[in-house]
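Only a part of the assembly is drawn; its chains keep their places, and the rest are absent.
Here the chain labels run A and B in written order, and each chain numbers its own residues starting at 1.
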Amino acid sequence: MSTLAELRATVATLHAELTRYNLVSWTAGNVSARVPGEDLMVIKPSGVSYDDLGPDTMVVTDLHGELVEGALAPSSDTAAHAYVYRHMPEVGGVAHTHSPYATAWAARGEPIPCVLTMIADEFGGDIPVGPFALIGDDSIGRGIVETLRDSRSPAVLMAGHGPFTVGKDARAAVKAAVMLEDVARTVHFAHQLGTPHVIDKAHVDRLYARYQNVYGQ
Amino acid sequence: MSTLAELRATVATLHAELTRYNLVSWTAGNVSARVPGEDLMVIKPSGVSYDDLGPDTMVVTDLHGELVEGALAPSSDTAAHAYVYRHMPEVGGVAHTHSPYATAWAARGEPIPCVLTMIADEFGGDIPVGPFALIGDDSIGRGIVETLRDSRSPAVLMAGHGPFTVGKDARAAVKAAVMLEDVARTVHFAHQLGTPHVIDKAHVDRLYARYQNVYGQ
């Protein structure tokens, strides 16, 4: 099990994947991790450059977003992360970006159709759209949770806003954010010049089952 | 308050954000900062590679663009920066790029509609278009100022030319340039496959007020 110090380092480092894959501009995206066995989470501080993130700049809050440890104010999206952890006990990590192709689907309020084996593998079907919700209360968190509960997808496209992804840990949530932008982009390109073929549900199920059980080490 | 030496270093360094986010090609973009309490500004020299910028290559001009300090000729856009500083006392920094998506909206003379929470947060509504204006006199500066006065946006899309952004200091102006290209791109993508939903004015106002007051440290 991760100690808190290791988790701070892990979460800090994972933000570098957001910049590596061009999922974020300036400071507009964040990753968090649940502290295993405690009602706590580690999250990015608000408005701090990705260049300046390290274990010591990460902040720790409780699962209502109240600061527990750290010198900086937590991400302005902390309430949404906290809501997810309170209502989805299986989730150990959350990532939020405004990655451009995924956010374009979110701006139109359109799910990403399952037209690629990679979407079947990773997302188990169409990638769903959540409601338009304003920041400031539990609306965003509730929209995320209610949408993800009806889906196998670890990603939700919050309408007019951008994607949130979840995973068993922070690395899995970040992986989902990276793969989401990849498929959002490819399907965008595919639709620009025609209509790609939607994969049959039975094939999607086989691909998803295999990938979840066989892929990796 | 910044000393002039610090300001030269800050402005030189901020140009690296223009290249990091691919907002500029070759030497075609520039950042300036007002020298607090003086009728002076620090700006990029004309036609110098971003690789070769440092505190010593930055030039200082008065607010009519006349060279005060430095061995190099100031940016060919100096007159536009200077006009902004003369007419907008609250502005401490100006950035100019030809970032591709923002410039594409500028080429069509179309404002970027407020279809994303990020646009509401940062720009407080649609991102406006300024007039087509030729370089060589105060036309560009006047177009920028007249357009920004009617808007909460720190960014203006000068028609057929490209974006100018302003801020309380040079870092804020550069942040606006980065966020502008981000949303210009996402809204471009959204429009390629449909029509995104415009956010209600009341929601825009709430998002803008919150972001301007709560976000960051």
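In this text, contacts are C-beta pairs under 8 Å (C-beta built on N, C-alpha and C of every residue); 3 or more make two chains touch, one makes a residue touch a chain.
These numbers were taken from a predicted model, which means no experiment stands behind them.
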Full complex copy count, 2 shown, is 4
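Heads up, the rule we're going with is that only the chains that are shown with their structure count from here on.
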Cα superposition of chain A onto its copy chain B, rotation angle rounded to the nearest 5 degrees, comes out at 90
Need the CA-centroid distance for the pair chain A / chain B, whole Å please. 31
Complex interface listing, chain A residues touching chain B: 25-28, 45-48, 72-73, 76, 98, 100-101, 103-105, 107-110, 132, 134-136, 159-162, 188, 191-192
In their shared complex, at which residues does chain B touch chain A? 21, 115-118, 175, 178-179, 181-182, 185-187, 189-190, 192-197, 199, 203, 206-207, 210-211, 214-217
